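Below is one structure, written out as structure tokens; the observations come after it.
The complex appears here minus one protein chain, its other protein chains still in place.
Chains here go by letter, A and B, matching the order in which they are written, and residues are numbered from 1 within each.
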Amino acid sequence: MATPTSTTASVKSATETMQERTRAFENDRESRVAAKVSVRELDFFYGRAQALHKISLDVGSQIVMAFIGPSGCGKSTFLRTLNRMNDTIPGTRVEGSVQIDGQDIYAPGTDVVELRRRVGMVFQKSNPFPKSIFDNVAYGLRINKLTSSKTELSDRVEEALTNAALWPEVKDRLKASALSLSGGQQQRLCIARALAVRPEVILMDEPASALDPIATQKIEELIVELKRQYTIVIVTHNMQQAARVSDETAFFWLGKLVEVNSTEQMFTNPNEKLTEDYITGRFG
Amino acid sequence: MTSDTQTKTAANRRRITSSVMTTLTATCAFFAVTVLVLIIGYIALRGLGAINLQFLTDTPKPVGEGGGIGNAILGSLILLLLSSVIGLPFGIAVGIYLAEFGAGRFAGLIRFVTDTLTGVPSIVVGVFVYTILVLPMRQFSALAGGIALALVMIPIIARTTEEMIRLVPTSLREGALALGAPQWRVTTGVVLPAAASGIATGAMLAVARVSGETAPLLFTAFGSRFFNVYLDQPIASLTVQIYNYAISPYDEWHAMAWAATLVLMTLILAINILVRFFTRKKI
Partner (left out) sequence: MRNLQPNAPTPAAAQGASARSWNWRRTLAPTGNTGDTVFRSILFACAFILLLIVIIMIGAMAVNSLPSLRAFGFGFLTSQEWNPIAGKFGALPFIYGTILSSLLALFISVPLSLGIAIFLVEQAPRALARPVGFLVELLAAIPSVVYGLWGIFVLAPALRETVEPSLARWFGWLPFFQGNITGIGLFTGGIILAIMITPIITAVVRDVLAAVPVSQREAAFALGATKWETTRVVLTNGAAGIAGAIILGLGRAIGETMAVTMVIGNRAQISASLFEPSYTIASVLANEFTEATGELYLSALIELGLILFLVTFTVNGVARLLVWSVAHRAGGSSVGRAG
């Protein structure tokens, strides 16, 4: 029973909607290509329990993004989906897409080993191998055959240790066991180890949570320094830390991404009520 | 007042029961240690007198002519070497499989099979190797003996390896994976070295255990009166030699059984005490 006019109108509006959608899609694609890490509609399951719900997020190049949220909110789980570290846990499942430089890392045939070289990771508890300081940093270089000579190898080790602000402290005892270092030094060694293979993205899972304030400060200074060369994603339970080191902050709550914003905005004038409640300490 | 006294009497009885039970359990432990001391002491007492260089190097002779266990010592060493060469890498590989890929249904089956194999009486292993090797070859052989011992060894090694690998913290593994190490390099380069001392301990104990095995050798390696190094020929071993001497009717051979036992026990105790020493230092 539709009149011709109304038909035209509806056709027109449909076309417009289509155009809008295409534009939105194009925009989205542009933003995804521009972003270093781009996540769309990511669901994550431990067996039947869903731990992450429809997470979409872009991380730009050479910035520090912090993930905050109460414990158990899924921020560490999410971090570990970015280098497929969750693959090592049986019964886990991922849906949605994660792109790094426009490549879907969950596409079939992805070389996970190569992925993990490009996306480095620093863990909550420092985990140096029971080898010497030198061998720890050289490990990734050796297994990935990234150096062609001994001099190059030691140069790269020195470079990584220097970048991790550890070189002056260990240069005279590179042959000593990594386990002889202090907690803070061990963590910086693990950062150096991650830096040595020259990753493009570095994931940090509460890297300073087990350290004393002075060691924490060193790590934080280091993160700010590293930002110039790397894209860094850091999980932290410490909001002051997020405010100090990050450019952008994402707030997770109960497996959902509530808000992503520039850190300044997030801590002064968040868009969401929930974020504000969390940041002002009304819960969590 | 009365109830108070009753409680006190009951408390006394309870305390006495408790001390009596402590004494009883201590007696059990004391008894077991005494048996050990008696056995080892008797071996030392009877064995030491009969040991000399000729005994350690000679071949068996008819009664009254002396003779020794040289060929049995060599035979045991060859059998141990052979079974270790077969059993250690194989057992360790199965252990790594169970530890690293051990979640699926197939791995569960393998774990079950491994456990089953540890429970199989070693004489049955002998029967099995007899039917599949000795019967077709129409020949007792060192090879059959070595394989029988390897079959005893494999499940022990596999389970120890699995346990030791599981003790390696996940964080070490993740640290290596996060650097872009392929899994095989993580396992061989980081996990195995971290578990190495434990696996070595397990391997030594498995060798000690196998060096005392007699039943699987009776109808595989069989025994021999001569020095033999050929794997397709029957070969002597300390344990079978001890058995043959022990059930003989001659006092002279009985003395030799004790002496051979002293040699065997020295080897086994040395391994056990060594392992104990190393593990204690580590923990």
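Throughout what follows, a residue touches a chain if its C-beta (ideal position, glycine included) is under 8 Å from a C-beta of that chain, and two chains touch if they have at least 3 such contacts.
Predicted, not measured: the structure shown is a model, and the values here were computed from it.
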Cross-chain touch to the chain not pictured, restricted to B:L36, B:V85, B:M137 or B:V229, is B:L36
Where subunit A meets the left-out chain, the residues are 46, 51, 74, 76-77, 80, 86-90, 109-113
Hidden partner sits against subunit B at residues 14-15, 17-18, 21-22, 24-29, 31-33, 35-36, 38-39, 42-43, 46, 90, 93-94, 96-104, 106-107, 109-110, 113-124, 126-128, 130-132, 151, 154-156, 158-160, 163, 166-170, 182-185, 187-188, 201-202, 205-206, 208-209, 211-215, 218-219, 222, 239, 242-243, 246-247, 254, 257-258, 261, 264-265, 268-269, 272, 275-276, 279
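Assume only the chains that are shown with their structure count from here on.
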Subunit A and subunit B have mean C-alpha positions lying a whole-number Å distance apart equal to 50
Per the touch rule above, subunit A residues touching subunit B in the complex are 83, 85, 88, 90, 113-118, 120-121, 123, 125, 127-130, 139-140, 143-144, 190, 193-194, 197
The answer for subunit B against subunit A in the complex is residues 103, 169-183, 185, 189-190, 193-194
